[in-house]
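Yeah, one chain of the complex is gone here, protein chain that is, but the others are all in their spots.
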Amino acid sequence: MEDLVLELKKEIIEALNLEDVTPEDIDADAPLFGSGLGLDSIDALELIVLIEKKYGIKLKDPSKSKEVFMSVNIMARFIAENRTK
Amino acid sequence: MEPIYITGAGVVSAIGRGKEETLTSLLAGKTGIGKMKYLTSCHNDLPVGEVPFSNEEMAQKLGIADSMFHTRSALMGRLALREALNEAGLKGDALREAHFISATTVGGMDRREAYYELEKTCDHNYAVIATHNCGTCTEMIAEAFGEFASLSTASTACSSATNAIITGANMLRCGLAEIVVVGGTECLTKFHLNGFNALMILDAQQCRPFDRDRAGLNLGEGAAYLVMETEASMKKRGAKPLCVLSGYGNACDAFHQTASSPDGEGAYLAMQEALQLAGMKPEDIQYINAHGTGTPNNDESESHAIQRVFGNHLPPVSSTKSFTGHTTSASGSIEAVFCILALQHQFLPQNINWKNPIEGGIIPVIDQKPQGEIRHILSNAFGFGGNDSSIILSKCEA
Partner (left out) sequence: MKQKKIYIQAAEQISIQSPLSEQWMEEPVFYDEASLVKAQNPSFRDYMAANEARRMGNIMKRALVTTLKVLGETGIENPDAIITGTSLGSLDYTERFLDSIIENDEQTVSPTYFMQSTHNTVGSALAIYTKTHGYNTTYSHGGTSFDLTLLDAWMQMQLGKISTALVGGHDEMTEQFFGLLQKVGYVDVDGMVPCGEVAMSMMLNTSEAVEHLCELAGLRVCFHPSREKLQQQLTEMLDEADMTLADISAVMTGVNGHSENDRLYHDTVQALFPEKPLLHYKHLFGENYTVSALGLYACAHLLKRNEIPSFLYDSKQHVSSLKSVLFLNQTREGNVSMIILKKA
């Protein structure tokens, strides 16, 4: 799981072009949206694309993304349970 | 402001090729949204409002031998422009004095995306097609009719055509022109179909503007143009007015690139400006043709903005996008033509496919019969990036 969390942090940084952020900067339990990294709705859509492209998970309902993307750890758990790639 | 006269109008959309067919569909409550027929895409299960002509059919109607070099937007544009110019009797020397302002955002994208994979190896011909930009689309539409005094192209996504109308109006009012021809055109492309799909704002069913259960918009395509002139020009040419442009407004929401602010500030300011310019109060408006895309965000935001402006004087409101789909850059002028028809034939375009009200939101009109005379109509067009525009069209005094 640790490997997945680190990998996920790197993927998020790349997908969202967070130029100044390193994996060490991201607290895996901190909220991704609102506070924390301060991501917004467009970032949520990019993350939906990311989990489909990289992990084969199709998230059809954008409103579910709030739960899934609460934090990096929650996201990693969701991916571990549902990945097809 | 002094009135600006609209003396010609032409339209092509999913509900009609020309004003007559369009009127029939509007009165019958008949939608043009359906299965994708002309665009090739993996997402062909998404309902769309296509103009019921292939490019070859449109080219034939226009007497064009080879449609390869003509973008779909330009072909639709020419059909609509022809109708408008014919109605206004604008040609020859008079056309040479008229300024043409067209609006589009996709421009020649339908052609570029068709050849994109070949671009690195394509020949000169394909390269010509691929370099078609928004301005070229305007030139392609205009060149069939003669040489206008000037050409320009507005491009503000979904409010483009309304902004073309506004620029034209400013030209008339400051004396740079006596006649302007304004409007917009946009064809469906894989580019923006996929774009809107990626933003997850498309509905898998026919859209439901202002409905509690709305889930997004349907994309549409089409074109519409208006001939607008000063009173002096109209009288000199002996042209007959269809209606009057009484006011307009343009403001920026300045909130987000793809979402509207919760209180609809940009929309509010645009509508207020239009009323102010027209010297009107909210109670002077008898119908609002809303932007009403059917997305959760727009309809909520626009509801608030309309309520802020109109308060207790809320007139009937509807969105016609469940008829045509969202025709993006052309929507402002296509829906202006619907408003002109509504003024001429005294009916309220219905908000079809509506069932349940948004809590605290606008309840749109579903009965065509107006309460009294429709004298003034407000029409909204709100684009990505918060480019919000409104116009007021008024019945001509006999």
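For reference, chains read A and B in written order, and residue numbers begin at 1 within each chain.
Here, a residue touches a chain if its C-beta (ideal position, glycine included) is under 8 Å from a C-beta of that chain, and two chains touch if they have at least 3 such contacts.
Keep in mind that this is a model prediction, so the values were computed, not measured.
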| item | value |
| --- | --- |
| Interface partners of the hidden chain - shown chains only, full complex considered | A, B |
| Touching the absent chain when the full complex is considered, from B:C187, B:A251 or B:M271 | B:A251 |
| Given B:M36, B:M68 or B:V128, the one touching the chain that is not displayed | B:V128 |
| Selected from B:G184, B:P209, B:G332 or B:G385 as touching the chain missing from the view | B:G385 |
| Touch with the omitted chain, as defined above, among B:T24, B:N86, B:N170 or B:Q371 | B:N170 |
| Hidden partner chain, residues of chain B it touches | 41-43, 105, 107, 112-113, 116-117, 119-120, 122-124, 127-128, 130-131, 133-136, 138-139, 147-157, 163, 166-167, 170-171, 173-176, 190-192, 194-200, 250-258, 265-266, 269, 383-387 |
| Residues of chain A in contact with the chain not shown | 16-20, 38, 42, 45-46, 49, 52-53 |
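Basically, only the chains that are shown with their structure count from here on.
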| item | value |
| --- | --- |
| Rounded Å distance, chain A centre to chain B centre (Cα mean) | 39 |
| Chain A contact footprint on chain B (complex, rising order) | 198-200, 257-259 |
| Touch list for chain A against partner chain B, complex | 41-42, 45, 48-49, 62 |
